[in-house]
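Here the complex is missing one protein chain, while the rest keep their positions.
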Amino acid sequence: MTLIDLANPSKFLALTARALPWLAGATAILLLVGCYQAVMAPDDYQQGATVKIMFIHVPNAWLSMFVWGVMSVAALGTLVWRHPLADVAAKAAAPIGAAFTFLALVTGSLWGRPMWGTYWEWDARLTSVLILFLMYLGLMALWRAVEDPSRAARAAAVLTLVGAINLPIIKFSVDWWNTLHQPSSVLRMGGPSLDKAFLIPLLVMAVGFSLLFMTLHLAAMRNEILRRRVRSLQMMQASQQAA
Amino acid sequence: MTSLGPYASFIVTSYALVAATVLILIGWIALDYRHQKERLRELEASGVTRRSGRQATEI
Partner (left out) sequence: MTPLAALIRRDIKIALRVGGGALIGVLFFLTVTVLMPFAIGPDLPLLARLGPAILWLGALLASLLTLDRLFTADHEDGSLDLIVMGRTPLELACAAKALAHWLAAGVPLIAATPVLGLLLNLDAAATSAVALTLLVGTPALTFTGMIGAALAVTLHRGGLLLAVLVLPLSIPVLIFGVAASQAAIAGPLSFGTPFSILCALSLVSFVVGPFAAAASLRHGLD
């Protein structure tokens, strides 16, 4: 099965129906194992037990960027190859990506309260993620602004690609701005030398959350395809009634 | 169960929030699926067929 075969919605739906239970099962197992390992993980000598927040914060933060990458690939699919599934993939990914970004922000802020003594620090990473969140919301507003899905898809594709070019620039600017305004004495999360006791649960959680995204994304894509079928059938119905 | 130290509430809150958000996402997608299926069934009952001639709810 190649990518072009998937342009046929029926084939894609059949594939989804077969893949979803397996994906969902694998996600559940990995996340449960990850949670268990996170509970069992030792405390960090600096952060104490709050290091456990990292096990869910880091996967969400990484997914928040990964989902934008997925949407950028889909945007290329829309603009360059006119792949019909690309529109659907891009639209379905946006709310899920926004949710992961929101979680990254909230868990980061909950980690920051004990560590920094404040819920919100204008830390470079938190600030960039906040801007990323705003861009997700803007993209969702764009999707919702237009009735015709293929028209909205092309506009959203342009915005997604512009965002993909701009996000590294924004990240760089915010880093620069932050070093200008802030003493860099705040405790940085992670660090290059991560102990194995933290690394393994973190990796398990990261893979688990990535699988979660794949599961949700496939399910949301299926919904979107059905929604388009409903739309076209309603239009046929309306034209039949008019005739 | 290991002790969570003085900041247990923050840790528990963040895990609970993640769980809640993920559950809301799952619930939203599942409800959306049922809703679309429902509308397809209604359309099928009203006699509209797809261009391929297949039933509306058929894959």
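Labels for the chains are A and B, by order of writing; each one numbers its residues from 1.
Rule of thumb we're sticking to: a residue touches a chain if its C-beta (ideal position, glycine included) is under 8 Å from a C-beta of that chain, and two chains touch if they have at least 3 such contacts.
Bear in mind the structure is a predicted one, so any value in this text is a computation, not a measurement.
Colleague: Write out, one label after another, the shown chains that touch the chain missing from the document.
Modeller: Looking at the entire complex, the absent chain's contacts are A.
Colleague: Given that one chain is not shown, which residue among A:L20, A:M65 or A:L142 touches it?
Modeller: Once the missing chain is taken into account, the touching residue is A:L142.
Colleague: Which of A:L159, A:M214 or A:M236 sits in contact with the chain that's absent?
Modeller: A:L159
Colleague: Going by the touch rule given at the top, which residues of subunit A touch the chain that is not shown?
Modeller: Against the left-out chain, subunit A lists 79, 131, 134-135, 137-138, 141-142, 145-146, 151-152, 154-155, 157-159, 161-163, 165-166, 169-170, 172-174, 176-177, 180.
In this text, only the chains that are shown with their structure count from here on.
Colleague: Roughly how far is subunit A from subunit B, centre to centre by C-alpha average, rounded to an integer in Å?
Modeller: 16
Colleague: Which positions of subunit A touch subunit B when the two form their complex?
Modeller: Its residues touching subunit B are 10, 13-14, 17, 35, 39-40, 43, 48-50, 52-53, 56-57, 60, 95-96, 99, 102-103, 106-107, 110-111, 113-114, 212, 216, 219-220, 222-223, 226-227, 229-230, 233-234, 236-237, 240.
Colleague: Provide the residue numbers of subunit B that touch subunit A in the complex, in ascending order.
Modeller: 1-8, 10-11, 13-15, 17-18, 21-22, 25-26, 29-30, 32-33, 36-37, 39-40, 43, 46, 48, 50, 56, 59
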